[in-house]
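The other protein chains are all here in position, but one chain of the complex has been omitted.
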Amino acid sequence: MNIIYAIDLLGTMVFAISGAMAGHRKGIDIFGSTFMAFVTAIGGGSLRDIFLNIRPVWVEDGNYLLAIFFGVFISVIANKQLYSLAKTFTLFDAIGIGFFTVVGTQKSLDYESSSIAAIMLGMFSAAMGGVIRDVLINETPLILRKEIYASACLSGALLFVLLNYWNFDNGWNAFISASLVFLIRIISVKYNLSLPVVEMKKEEQL
Amino acid sequence: MNIIYAIDLLGTMVFAISGAMAGHRKGIDIFGSTFMAFVTAIGGGSLRDIFLNIRPVWVEDGNYLLAIFFGVFISVIANKQLYSLAKTFTLFDAIGIGFFTVVGTQKSLDYESSSIAAIMLGMFSAAMGGVIRDVLINETPLILRKEIYASACLSGALLFVLLNYWNFDNGWNAFISASLVFLIRIISVKYNLSLPVVEMKKEEQL
Partner (left out) sequence: MNIIYAIDLLGTMVFAISGAMAGHRKGIDIFGSTFMAFVTAIGGGSLRDIFLNIRPVWVEDGNYLLAIFFGVFISVIANKQLYSLAKTFTLFDAIGIGFFTVVGTQKSLDYESSSIAAIMLGMFSAAMGGVIRDVLINETPLILRKEIYASACLSGALLFVLLNYWNFDNGWNAFISASLVFLIRIISVKYNLSLPVVEMKKEEQL
């Protein structure tokens, strides 16, 4: 349990750093950047919990907010070093979304969502923080652009639910499913892969 | 009960088709279009349920998500045919918002919202999915543009609450109120009607 909790806080911090950096890049003040960090780190899990009709974990456990402030602090004092770490960041982010996907899917199943909703909500946990962040700064959300990001999460959540259904060992299931998210994400970045688009005559309006 | 459930799934599917088509038109990949379908079909009802502090129906009943996937599937295989059906679609959409308005208003009253909140939440059920969809793709939401859409829903919800207050037969009430939404929507599209705007000196800022 303790290691899960530690990874959860660490993942929250990494997401907070990425949110705060997006704010700094946009020339947003330190308060706004902290808000962006918060939204990025907390948004996905909160949305999952709201749909499950339970209280998001950060409302009662202050450590999550402290992890976010610590992430913002790092983004301020180390912003120049962080730029040269872009590749490392993609790596950490890929680990992070793998982890959050598995944790989110498990939590949804624990709170008796249907299997198919658990897959959606697992993906939401990992990917929706970034969507809300992008909407706030008026950019088209990542999820609607060509990169493979949320679909990597979805694949992992699907695998997790399937293996769970077949009574596969839970620890191994978590590890394998998170690894699948990680691998799909890393491979798609490395080879610049994307999903197909349905062709339409764009001049026509429905 | 069974016919309500069937119409509810059908309405969800129609909304999903319209969301997915909006995605295809924007050149969004198949995953993003599915996400758009989900948001359009589920957004309004989920928001209503979140305000009522109950769990959205799709979290436990997987059929709603299946209806959405089926809608996306149709939007992919039949996207050319669907274009020539634009008028039919406006028709279906008008039926859909009538139905969702009535169902949403009834559900809000069932869960002991005030009458005035039930009217708002009934309108939300039908119209907010499209608002969230538009915000995601960075367009000014329909509700803030000149077309009569959400206000048609509001009229129907108002009528439903009034007739309900006067102990009018529930089945007839549902039929009449949904028809009102349908008629206002269809007539306003046909005659290109819009609501008045309050004139302001636009150069001044408050």
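Chains: A and B, in written order; residue numbering restarts at 1 for each.
By definition in this document, a residue touches a chain if its C-beta (ideal position, glycine included) is under 8 Å from a C-beta of that chain, and two chains touch if they have at least 3 such contacts.
Just so you know, these numbers come straight off a predicted model, no measurement behind them.
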**Complete:** Cross-chain touch to the chain not pictured, restricted to B:T88, B:N170 or B:S194, is B:S194
**Residues of chain A in contact with the chain not shown** = 18, 21-33, 35-36, 38, 46, 50, 53-56, 58-62, 65-66, 75-76, 79, 82-83, 86, 89, 135-138
**Complete:** Where chain B meets the chain that is not shown, the residues are 50-53, 112-117, 120-121, 131, 135, 138-141, 143-146, 148, 150-151, 154, 194-202, 204-206
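Here, only the chains that are shown with their structure count from here on.
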**Request:** Can you check how far apart chain A and chain B are, centre to centre, with Cα atoms defining each centre and the answer in Å?
**Result:** 29
